[in-house]
Every structure is written in C-alpha cells, then in structure tokens.
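A single protein chain has been omitted from the complex, and every remaining protein chain is retained in its original position.
Labels A, B, C, D, E, F and G are assigned to the chains in the order they are written; within every chain, residues are numbered from 1.
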Amino acid sequence: MRDKTNPIVGIIMGSASDAPTMRKSSSLLDELAIPWEMKIISAHRTPQRAHDYVTTAADRGLKVIIAAAGMAAHLAGVTAAHTHLPVLGVPMEGKLMGGLDALLATVQMPKGIPVATFTVGSHGAVNAALFAAAILALSDTATRDRLLDYRRKQTESISEEPPGE
Amino acid sequence: MRDKTNPIVGIIMGSASDAPTMRKSSSLLDELAIPWEMKIISAHRTPQRAHDYVTTAADRGLKVIIAAAGMAAHLAGVTAAHTHLPVLGVPMEGKLMGGLDALLATVQMPKGIPVATFTVGSHGAVNAALFAAAILALSDTATRDRLLDYRRKQTESISEEPPGE
Amino acid sequence: MRDKTNPIVGIIMGSASDAPTMRKSSSLLDELAIPWEMKIISAHRTPQRAHDYVTTAADRGLKVIIAAAGMAAHLAGVTAAHTHLPVLGVPMEGKLMGGLDALLATVQMPKGIPVATFTVGSHGAVNAALFAAAILALSDTATRDRLLDYRRKQTESISEEPPGE
Amino acid sequence: MRDKTNPIVGIIMGSASDAPTMRKSSSLLDELAIPWEMKIISAHRTPQRAHDYVTTAADRGLKVIIAAAGMAAHLAGVTAAHTHLPVLGVPMEGKLMGGLDALLATVQMPKGIPVATFTVGSHGAVNAALFAAAILALSDTATRDRLLDYRRKQTESISEEPPGE
Amino acid sequence: MRDKTNPIVGIIMGSASDAPTMRKSSSLLDELAIPWEMKIISAHRTPQRAHDYVTTAADRGLKVIIAAAGMAAHLAGVTAAHTHLPVLGVPMEGKLMGGLDALLATVQMPKGIPVATFTVGSHGAVNAALFAAAILALSDTATRDRLLDYRRKQTESISEEPPGE
Amino acid sequence: MRDKTNPIVGIIMGSASDAPTMRKSSSLLDELAIPWEMKIISAHRTPQRAHDYVTTAADRGLKVIIAAAGMAAHLAGVTAAHTHLPVLGVPMEGKLMGGLDALLATVQMPKGIPVATFTVGSHGAVNAALFAAAILALSDTATRDRLLDYRRKQTESISEEPPGE
Amino acid sequence: MRDKTNPIVGIIMGSASDAPTMRKSSSLLDELAIPWEMKIISAHRTPQRAHDYVTTAADRGLKVIIAAAGMAAHLAGVTAAHTHLPVLGVPMEGKLMGGLDALLATVQMPKGIPVATFTVGSHGAVNAALFAAAILALSDTATRDRLLDYRRKQTESISEEPPGE
Partner (left out) sequence: MRDKTNPIVGIIMGSASDAPTMRKSSSLLDELAIPWEMKIISAHRTPQRAHDYVTTAADRGLKVIIAAAGMAAHLAGVTAAHTHLPVLGVPMEGKLMGGLDALLATVQMPKGIPVATFTVGSHGAVNAALFAAAILALSDTATRDRLLDYRRKQTESISEEPPGE
C-alpha cells in the first residue's frame, strides 16, 4: 500500500533510537493508505541535512511533516522555521520528568512559527499520524472515508465489559 | 474581510474570559482573509451545546476548529472526540504552574483521538491561527501565497540591531 | 454479596487496562455489601456511550459514580457535566510525572462542575470506594455500621511494633 | 435562610486568612438553603480544638465537612482520620508552585482514609459546596431540586456569543 | 549498645513498609550509642495512638522524635503539633515525582509549628539520626566525641582515587 | 534582651537582600530571650569568610546555626560540612518555581552531612528560630518554659470565629 | 573601551525584548575590556541569519558566543550545531514555571553538541559574560588580571554586617 516514490507525509526523527516509536506513525499511515517516507535527521548533529530536507519538502510533494525528537527537542522547531507546511511534533520520552522537557521544547514555540504538538512517545506517534490523515482528508474524500472508518472501528472495538468479568 | 456567513475556521473557548486572548487568533485569520466564527462553549457547563456545535461542524463547512480552555482543559478533547476535522488546542494560562495544567490536559490525549496542541496563552492563539492557515494553504493557493507573504514580512520585520544601539 | 441487578455505585474507566486497579474499588464495595456495576467507557473514543450511561444513571438507581482515567483524564469531568450525582475521580498512573497529569486533569475542574478527586492509582481506587460508602452511610445505617466496623478493624490491624523486631 | 442552630455542613479552615475564599462555599450553601457553620481550626496550632470539633461532628448533626488549608495542608486529613463523615478538602493557594503543595498534601491520603479533593482556591470552595449539595440531594428532594435548578441556570447563563461581538 | 528501657530518640513511621528505610536511622544511633525506640504510628489510621505517643514523649524521657511518612506525609506535622520536643521529618519515596509530594507535605509547615526536614528516603533516615546526635551532643560530651569521630572516619573513608584506576 | 557579646545562635545569609526575611528569626529569638548574631556570608562570593565563621563557631560558644540562601542554596550545606553543630537551613524565595530550587538545594544533602530544612521564606525563618529554641530547651529549663508559654499563647490567639462574623 | 571593529564575544538573542537583560552581559564585558557585538537573531523567524552569523563567526574573529532565548529556547542549540566555538546559553524568563522551560530547552542538548548553560535571566547574563572572560583569560594575562581583580573586589564588596544593624 505504501508508495515510496510519491510520499506525501515525511516522518523525521533526531536519532535512530526513535525509529521503533515512529514506526507507530508509519504503520497507521499504511493502514490509511497514505504514502510516507522516514529519515533520521538531527537538528544538531546534521543541521545541513535538516535544512536541505525541509526546504525541498514542499517541492518534492510532501504535504505534512511529522518531526520527533527528545530532550531539548529542536527538530520540529527547526523544521517549522524553514517551511510553511504543517509540522507535527512528537516529543520522545526521556529520563528527566518522563519526557516533559521534550514536550515543553516542542510546544513552547515563539509567536509566528507554529508546531502542532502531540503527547509524548508512541501515543503521540499514533495521534500525529491520525492528525496528518485528518488534514489530508480535507481535500481527499478517499482518505476521509478511510479515516471515518478507522474511527468507527476504534469506537466499536472498545468493549463495555471490563476484562475478567 | 471576515465572512460571517461562510466561516471555515471555528474558534471556541470555555469561558468568556478567554475571548481577549482568542481575538489574537481571529485577528490573524482576518489578516490572511480566512473567514471564521467564534463561540463560547463550555465542555462542562454547556455540554449539549458542545455536542451540537461539533457534530454539525463539518456539514456547516468548517474545516478546522481551534479550541481554547484552561485548567482541566477538556474542550479540545471533547471536540476531537466528536469530529474527524483537525482540532487545534490552545491552553489558557492559570495560577497553577502558569498554565502547565491546561497544557497537559490538552496535549495528553489517549491514542486514537488527536489534538494538535500549541503553547499557552496568546502566543498559542496566534500560532494556532497560523497553523490553521498552513492546513488550508495545502488546497488553496491564495491562502498559501498570503501565508508565505506573512512569513516573509515577519522575517524582515526583525531588526538585527538590538534596541538602543 | 454483590447485587448486579440493583447497583447503586457505578464504576467506569477509560480503558480496559485500568480494570485491575479499579477492582480495588469493587472489592471494597463488596466488603461493605454495596452493590455496584463496572463499565469501560472512554470519554474520547466512545463519547456517545459516555453520554448515554451518565444521563440515565440517576434513573437507573445509581447514587454515586466513580470515574477513573489517565493522562488528559476527561472521563470524570464529562460525567460530572451530565449528572447531578456525586462523581468521584480516580487518576490513573502514567509516565509523565507519575500520574500528576491525570491528577491535575481530574481535579482542576471549572467553577460549577465539581469532581471529588482522590489520589493516583490503587490507593485512590480504595479511597474512592470508602468515600462512596461514607456518602451512602448518611442515609443507610447498615452501611454506616459496616463502614465504622471497617474503620475500627483497620485501626486495630496496624501493629505498633515494626516488622523484624 | 441560614440556620445557625442546625448546621448540616461544617466549614473549617486552618487560618483566618482563608475566610474570604471559604465565604464562596457558604454563599453557595445559602443559595441552596443548606444550613452551615464556619470555624477556624488549625491542625497544627489548635490540635485539641480540631479533635474536639471532628469527633463530635456527627452527633451534632453535621453530615458533611469542608476543610480548607494551605501549604502542608493537614486539616482535611486530620478531620478524615477522626470521622466517618464525608470530608471535602479545598487546598488554598500558596507561593510554591501556586498551591500545588497544598493540593498534593490534601489529595495524597493513604489507603483507608479518603479526602475528596477539589481544585485550589475559590473555584474549589465553590465546587466543594456544590458537591456537598450533591451528597445531601441524594436523600433530600428539595435540595436536589434546588441543585438541578442551579445547574440549569448556570448552563443558561453562559452566552454563546463572546463579549465585544 | 541499645538501651530499650531508656530510649531518648523515638523513631515513628506511618507504615510497616517504612521500617527497612528507618532501620538506617536506628543503626546509626546504635553506632553512636544513643538509645532509641521504634513504633508504627499512622497519623490517619491510628490518630489516638499518635496523640498518646507524642503527648507523653517528653515525660517518658524522649528528647528527639524522628517521624517518617510518605505521600500526604502528616505524621511529622501532627507530632510537632503536640510537643515542644524537636521533631525531625523524613519523607518516604513515592510514585508521584519520586517523593516530592511527601517532601513538600513535611517541610511546608505553617508558621509556629516547625518540622526539621531531611531528604527523601534512606539518605534522609541516616541524616536525621546524625542530626539527632548533633542535638544531643550539645549537652553530652561523650556523644559529641562519638559524633566527631564518626565524621572524621567518614571523611577518611572517601578515597581520592576513583574506582578502577 | 539580646546579648551581642555571647550569642548562642548564629544567623547567616547569602545576601544582604535576605536580611528582612531573616529578621523574623532574630525577632523570635529576642522574644524567647535567646542571644544571637547575624552575618552576611556567601558560600560562593566569600568562601573564606564562610570557612572561618563556621570552623570557629563552636569555640565561640554558638550552639545552633541558621543558614539562609536562595537559588543553588549552598550556604547551609557548606556550613554543615565544617561543623558538628546543628545547622538549620532556610531556603529563600526565587523566581524559578517560587523557591523550589532553593528548597531542593538545601534539603537534598548527601548521606553523612545533615541540614535540617524548613519551609521557604519568612515562615521558614520563624520556624527555624522556634526549632533552635526547641533544641536549646532540652538543656535549659528557662528557655523551655518560655517556649511552652509561646506555644500556649499561639494556640490561644487563634480565634475560632472567622473574621467578619 | 568597547571595540566594535574587532569583537571577540558575540552576544545574540532571539528577540528584541531580551536586550535589556543581555545588556548585563555587555556591560560586564566592557568592565573587563573585552570587545563584543550584539545581534537579534531568531532561530525560528530568521533561520538564514542565524546560519550565516554562526558559520562565519570563527573567521570573523569571534572566540565565544553567548546566545539568549526563551520558551523553546533553540538559539543556543542551533548555534552550537554550526560552530566549534564555545557556546554559552542564557535562558530567558517566561510565564511557564518561571523560565524552567527555557532552561531545559537550553541545557538538555543531545550527546555531541554541547551548550554551556547558565541560570535564567539577568543573573545568567552576568555569569555567562564572566565565564566568557574566564575562557579568554586562559590565553590572555591582561584579561586574567582584570578578572581576578573583579573577583577580589566582588568579595570585598560584600559587607559582613546585615543592613540596618
């Protein structure tokens, strides 16, 4: 289902160790038939790569960028500084207060450069992908139908009876 | 410039006291020629109004909803629970740790129901409006051009010389 | 001892994973001969179920509702918005600061819609059940006697001598 | 409307400086025709007074106790230790993290001695009074009708239109 | 060395589960030949025992009381409310922010009723015992000499060379 | 009443700006007829003065040292490192989380070097002085009687009736 | 004393509103006869300016860069990503927990790209300048002598007597 040649969602992350978490994003995009690509790009250790990736993103057909980083999580902010595309930030977990530092470093952007922030870790990775789908669904009815279907199944899958009853 | 009859961005807030802050959102949308509407809707004190507003939002032509609330800020979450439209959450300032409670209550959504969260207070209000514009720009070149123009002017407006030099 | 046909305490929780913790509530209610029921209801993923459950609660004979949820814990607040019955909130543990986010999202309700909040996790589950009993004891002497008996035994069970002496 | 001779709600607080905040509780009880009394009782500076007040509370006809305190807020906990009546805790604001210390000291009770905790400051004072009314409404239809009426008016009083429109 | 019949330091704790930590206090007192006693006393679950223990402490010959408790740690405060003896508080570790709640509930006493607070957990248990010795050393030269000897050995025991060199 | 020539309590603080707060300590000591001295000593900016003051303290007749400092509050710790006398730490208020940084820097001492910590600001200054009196009262019946008298008056001074009744 | 044509310390900040705080840095550098320059450079709103400034810094003769920013303070990190020069970060105060967010965003850099972080606000601005001097003093004896002189005067300026004695 995934179309590597024409991705419309770019998933980038600051470290290879973030990949297992961010596979939650790509799996969900696969489920909704949204083509994506995934790259390791460090705002601090590969700043030129970050610059090149982001400034060419719109022209290469990307419509949404999901950026994941931990600690002083600058990747989403750097991305948002170089593009007008919607940038979704996913803070990674850390030792200092369970990822609160990454959450604050992602969400506390200055006026003028927004980053849409989601919760810390794998829940945030899933929700960022769902949110990307919600954006794309505004101009693509097939995506909207798949998203509505996903939401309906999600609601139905939650049994009212607690386990062990 | 604002077109009250065909708003595409809905701005809702939990209390009338949030209105001065959220006027930052509507002013920016005016600047980018994006029609909006603004309502007071409390997730807790007017839950039926919240339900009715959100479930009819897509059919009424809204494409993005900006929801602002403070403290145990449930409004954005309740909104996201009832629609597939992108929901942008703006936490309001409070006395307990400067709004950190509202920030956490907005961003810490469970897996499956995303809320795109922005920073606390008026900076968040501005950035949520800019992010709404970024979403709309994906399928509307006029909005994209106005957004790019806004970003360019913003960059140019920042003098390199510190004041008083 | 539990009477499934006439529950007077409703225990609801946002996720099946909360059930082991909330069994602490139901076990204590059993010990005090207070009939209860337990349901999985997500404020965000099954909002209609939440609405239906809460708005019919008083008519079905429920007198107290215990609502447990984690992270941006909205379930207790949503419940309190739709009923005049006493709503007791139990925050679930989480990774971000050990459940402090859920505690704040439960307790920081706006003026007008109270949620009585207890401590995070299984201690809170026990205490919410004891508090439900305290409420019911006001108009039921059998419950009051059982509660006083429980409290007396609890006091007596605490040996003054530390273990290993 | 207030009946000093037969109060059924006791409002106690750790310091005279808490009185202006706790008048929000008594005003609301007046509005719902629920008789109350108010006392200054410090868990630390007048421990005997605390003991005497709480241990005689049920026999004097009190049904609910609202206890307010700041900082290392022990008053609600001490109260709950000496009575089986429902104890509602209202943390007072402070300088250290805006009252978070009082909130934690009130809510983090050990297993076996519950304190129903509400939000910090005057919002908590109002909500504790409303919650006391919800408890009393379970066995008093006049109180229930007044509470439902209060809730209905509260919902109606929230204009959908933001100020200044 | 420990003289059970004439303890001068009382070590009390809110739960039997605190005993392993507080054995660090008693071991150190043994090392300094200071007689002690240890009791489980819950401020909330055995309030009468707490009252009786503390109000008779001075007459029974106790000179210092070390009180350990977790969460909404009231034991040290309740103790200080009922005696003029120096009360040393040791917060126990917990899940919510690693014991910060217990630390704040112990240290944030109102003006007029001091509790000398030490760090969370076993380090605090050791330091409270050392501090008790420092108090007793003011009027007992044998204790002072043992304390000075302990401090000197402690300094000497710290090798300047890191392990593995 | 204050006897400058034979102080037994030393009050030291990191900055002249702490003096108004620490006058609360000296005033209380005056009230209890305990002679004191007060000095500005910075652990960081006047380390030699700190060393000289503390290492000569016991020989000069001091029995207790109260040390106040803000931010990375090292003064109490440095003092405790150089003396076996009881050291009482009073954290000063600051901008970062209302003094929580100073509280943690004072209380979180390593195993072996205790600092008895009190609450932030003027309440802590009063309580540290009362605690110094409690220590001195162990071997001085006149001080004990004055302390008991102070405590009794404090209890009596708290009116049961809230203001404005 | 300031030599605008050959600055060796660059002071950059994210917003013109940071200038009054950062004048504390430049004043101190003037006092130590260290030439500096000051620029407004936003990591997010003027990313190209940031890139150009930092990548040319070493060749233009700069030896140390002081970077100040608030909230999701990325400026120091972006600077460190593009140069091998020592980068000193000064977090600016903010509403959310008094600048703790900026402190964490500055100090929590990933392994490999260090930012030397100082305390929040004007104290940090002074200390960053003093630290820059300490670096330069390693290879310039005139600067070292001025720094030692500054430190000596600082120590002497702190009167041992508290004000008002």
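Simple rule for what comes next: a contact is a pair of C-beta atoms (placed from the backbone, for glycine too) under 8 Å apart; a residue touches a chain by one contact, two chains touch by 3 or more.
Model, not experiment: these values are computed from the prediction.
J.: Please provide the labels of all shown chains that the missing chain touches.
T.: A, E, F, G
J.: Going by the contact rule already stated, which one of F:Ser26, F:Thr106, F:Ser122 or F:Thr143 would touch the omitted chain in the full complex?
T.: Selected residue, touching the omitted chain: F:Thr106.
J.: Out of F:Ala68, F:Ala81, F:Val120 or F:Ala133, which is the one that touches the chain we can't see?
T.: F:Ala81
J.: Mind pulling the subunit G residues that touch the left-out chain?
T.: 63, 84-86, 88, 103, 107-119, 122-123, 126-128, 130-131, 134-135, 137-139, 144, 147-148, 151, 154
J.: Contact with the hidden chain only, please: which subunit A residues?
T.: Looking at subunit A, the ones touching the missing chain are residues 13, 16, 19, 22-23, 38-42, 45-46, 49, 71-72, 95-98.
J.: In the complete complex, which positions of subunit F touch the hidden chain?
T.: 14-15, 42-45, 47, 51, 70-72, 74, 77-78, 80-82, 94, 96, 101-102, 104-110, 112-113
Here is the rule we use: only the chains that are shown with their structure count from here on.
J.: Identify the chains adjacent to both subunit B and subunit G in the sense defined at the top.
T.: Under the touch definition, subunit B and subunit G have A as mutual neighbours.
J.: I need the common contact partners of subunit A and subunit F, sorted by label.
T.: Both subunit A and subunit F are touched by G, going by the contact rule given at the top.
J.: Between D-E, A-G or B-D, which shows the same interface as B-G, counting it as a repeat when over half of the contact pairs match?
T.: Residue-number overlap above half with B-G among D-E, A-G or B-D: B-D.
J.: For subunit C and subunit G, let me know how many angstrom lie between their CA-based centres, rounded off.
T.: Spacing between the chain centres: roughly 53 Å.
J.: How far is the middle of subunit A from the middle of subunit B, if each middle is the mean of its Cα atoms, in Å?
T.: About 19 Å, centre to centre.
J.: Multi-chain contacts in subunit A: which residues touch at least two other chains?
T.: Each of 103, 107-110, 112-113, 119, 123, 154 in subunit A touches at least two other chains.
J.: Viewed as a graph of touching chains, is the assembly arranged as a line, ring, star, complete set, or other?
T.: Contact pattern: none of line, ring, star or complete.
J.: Chain pairs in touch?
T.: All chain pairs meeting the touch criterion are A-B, A-C, A-G, B-C, B-D, B-G, C-D, C-E, D-E, D-F, E-F, F-G.
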